[in-house]
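Before we start, here is the structure in question, set down as structure tokens.
Yeah, one chain of the complex is gone here, protein chain that is, but the others are all in their spots.
To keep things simple, chains are lettered A and B as they appear, and every chain counts its residues starting from 1.
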Amino acid sequence: MESFFWVGLANVVDPINIAAIFAGALIGMFVGAMPGLSATMAIALLLPLTYSFRPETGLAMLASLYLAAMYGGSIAAILLRTPGTPAAAATVIDGHPMARKGQAGKALGLSLTASLIGGILSSIALLTVAPLLGKVVLNFGPVEIFAVAVLGITIIGTLSQGSTILGLFSGALGLLLATVGMDPTTGTPRFTFGVLDLFSGINFTVALIGLFSIPQAVRLIVEGNAKGEDRVSKIRDRMLPTGREFVQMLPNSIRSGVIGIVTGLIPGTGGDTASWFAYNEAKRFAKNKADFGTGTPAGVVAPEAANNAVVGGALIPTIALGIPGSSSTAVLLGGLMVHGILPGPTLMTDYGDVTYTLLWAVLFANVALFVVGIFFTRACVAVTKIPNRVVGPVIVVLSVIGAYAINNSMFDVGLMIAFGVLGLVFDTFRIPTPPLVIGLILGPILDMTLQQSLLIGKGNWMIFIENPISATLLAIALLSALQATPLFGGIGRLVKRSIGGGRPTTGGTE
Amino acid sequence: MKSTIIALALTAALGTTALTPAMAQDYPTNEVKVMQGFKAGGGSDALAQLVQPFLAEELGVNFVNEYIPGATGAIAWTRLAKQTKPDGGTISITNTPMLTTNYIMNPSITYTIDEITPIANIVTDPGIAVVAADSPFNTFEDFVNAAKENPGTVTVGNSGVGGDDYFTSLQFERESGVQLQKVPFQGDGPSWTAAMGGKIDASFTNVGVSFPQIKEGNLKALAVFSEERLPDLPDVPTAKELGYDLVAGSSRGYSGPAGFPDEARQELIAAMQRVVENPEFQKIAAERAMNIDFISGEDYAAMLKKQEGQYQEIWAEIKDEVQKQ
Partner (left out) sequence: MGRIIVALAGIGLVLFMWNEAAGYPPTARQLPNLLGWVVLILAVLAIVQQALQWRRASADGTLTFDGPDWRAIGLGGGFLALVMVYAWSISVVGYLIATPVFLAVPLLVLRPIGLVPAVLSIAAVTAAVYGVFVWFLSLNIPLYPAF
């Protein structure tokens, strides 16, 4: 094992592999920045191109692409209020307000730096404790993942600041809409009205594009540019954080990075979930809670450190056991098979040289990401110079084509616009959208694992309490729901009643 | 074609070459679109990535993948059956048993195998029953006896309702008269992982996906659902030898729309035949744990028809029970 460690390092510094890592970072950043193009899609498309490479070169490029896409997503999220990837949805909340305040460059610099910290943390975890942590994955079955989903739902409370009832309403609606599609146990198509495109449920990425981008495009058209107003961003604002700012963001980044690694490790949850968990914790630990949502740096740092840390986290079970931790790593595993390497426990032994090269490549990819990111981002910030009424229609074109590209489906374009209208209505009446997003992310996980757990427990709800991991997680969820009550309780009695109404999602365990 | 150019552009700097398809021969179209009912990177894609480069060379045409995931492949197959011109320019990867169970189980899925032209099956991944390494079940009999003693309590994972493993569980229940507690997962990976972690008692899954774990001793294989013992797992009995008439697995091949030009079909079959006989192809397939099972033309059609009948029968029997859950 020890020798593979150094063989891997020696492999990575080969100029060809370094070049592959940089190429991957550039492609990944671009793909991530485009709504509708995902890292998974890009990896799958580039996989055939890597056949002619040596396995470690191809894998290094794809791993770098995967990592860079996580950062790329935040570019569109911050500049256009349209998350380029689902994992960047949480970045919109504080990132876009920062851009509106003229701090687009700073927000992107924070995102890039946080991505670097999160990515490096998870690479270190990969290189050192992957074999140990890999086994942890086996402890997460349906019962435990159900508890994780419930814990995630409590984030809705945090995001509903100021209007708890409306926030919970939005979250519950998201969960309800997530039940559209085939039921896991009986295969009954629910609320599909015979439309095949709905059998697999509402495509989350499609909904997300609509929810954020359409209202933004409409807003840009309506507002236009006020007369004599300076452009949204002073391009001259400093991009990278100062030394002091860096030290300030460090605890937040590390905490979020750890959250990202753990979330990546758990099967079925990835960057989209991790970024919300990290955002929630950043707010819990922050002194200036009221600033969240108005463009506070910590609100950008947390999700971005977390979603890059997910990459390493998701690779841990992939490397240690051959179990993909996310859909992107599943495609990466396919990349291994192409080169005749069967994913499985032998990755660490028989193919240790390739595997360790990949792990080192992830670490180096962070550096490549940072270097490429500085130049790429500077170019992107130029977007803020363009008049609003030009940007609006362009966002629509990207969203329409992006939504189509996901499943090659015109139906998805319609679905995207429908969610766009919903998002516009919510924005107009100041009903928070993020809880709806959480509901849509966690709904399918909740539904699947609830049914599985009840099948395993033969219909007995006690299964959630008897299991130590799930019991602990559910207890934390309950505490966190209660803790959120006084913090956002400005509305008084009604809030307490609403929490009573908002809990039946966890109420299943009582 | 276009991505080939990109490939060249990207790889030129790194000093590598990309595949250049041979000159077009007499296939009716220069480009064949391959519709896949699943996401890029899944099992269908693995087949496409394995077969199509060889096929492109044999036929001198380009193969372009189009991913149309959703409704366990039904969106792509409905498009194949109802909206595709039978000019040889579009085919689809067809996966069994989903190709038939989709419309057997869901009245709103309206295509049938009579509306497609089966071309050839390429691979079959046999079914297998696995348990955790520290499971109390050491033989398939242990497992069956436990299920007999306490009906409906032994939990068995499958890759999802309507998938091959789900129907394998149903067929096994019918054959043996025992009742299992079937737990659906989203795909094979989560199903065998849950068995490995002891979250469920056993998993009915496929050999190709679980073999590395069996070899490493993380999973115990109790029985395979193939006609004969597998060369890679000589100690694992088949369900057939143990007295259960159960042969099951998941197969992937190619089909075209109804009315597919016969010449094009024959040409594809002949090219596929040459591909599966190519030693280089066989070597790569073996490396990727793909079990070649070449069944072409009318034989493939007959195989699909036979499966359709079997699944219709099983589903008619258990439909009401499932609806009561």
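Here is the rule we go by: contacts are C-beta pairs under 8 Å (C-beta built on N, C-alpha and C of every residue); 3 or more make two chains touch, one makes a residue touch a chain.
As the structure is a prediction and not an experimental result, all values here were calculated from the model.
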| item | value |
| --- | --- |
| For the chain not depicted, the shown chains it touches | A, B |
| Given A:25, A:45 or A:333, the one touching the chain that is not displayed | A:45 |
| Contact with the hidden chain (one of A:43, A:262, A:372 or A:405) | A:405 |
| Of A:26, A:79, A:336 or A:396, the residue in touch with the unshown chain | A:396 |
| Option from A:52, A:139, A:179 or A:294 whose C-beta touches the chain left out | A:179 |
| Residue in contact with the excluded chain [from A:413, A:456 or A:477] | A:413 |
| Sites on subunit A contacted by the missing partner chain, in the whole complex | 34, 37, 41, 45, 165-166, 168-169, 172-173, 175-176, 179, 183, 185-186, 188, 190-191, 214, 217-219, 221-222, 224-225, 387-390, 392-394, 396-398, 400-401, 404-405, 408, 410, 413-414, 417, 420-421, 424-426, 428-429, 431, 446-447, 450-451, 491, 494, 497-498, 501-502, 504-505, 508 |
| Where the unshown chain meets subunit B, residue by residue | 2-3, 6, 33, 64, 66, 322-325 |
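Rule of thumb we're sticking to: only the chains that are shown with their structure count from here on.
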| item | value |
| --- | --- |
| Residues of subunit A touching subunit B in the complex | 16, 19-20, 23, 40-41, 43-45, 47-49, 52-53, 57, 137-143, 182, 184-189, 192, 194, 196-197, 199-200, 267-268, 321-324, 327, 330-331, 334, 337-338, 340, 342-346, 407-409, 448, 451-452, 455-456, 458 |
| Interface residues, subunit B side, partner subunit A - complex | 3, 6-7, 10-11, 13-14, 16-18, 39-41, 45-46, 49, 53, 66-72, 74-75, 78, 105-106, 108-109, 152-153, 155, 160-162, 181-186, 189-190, 193-194, 196-200, 211-213, 215-216, 218, 284, 287-289, 322-323, 325 |
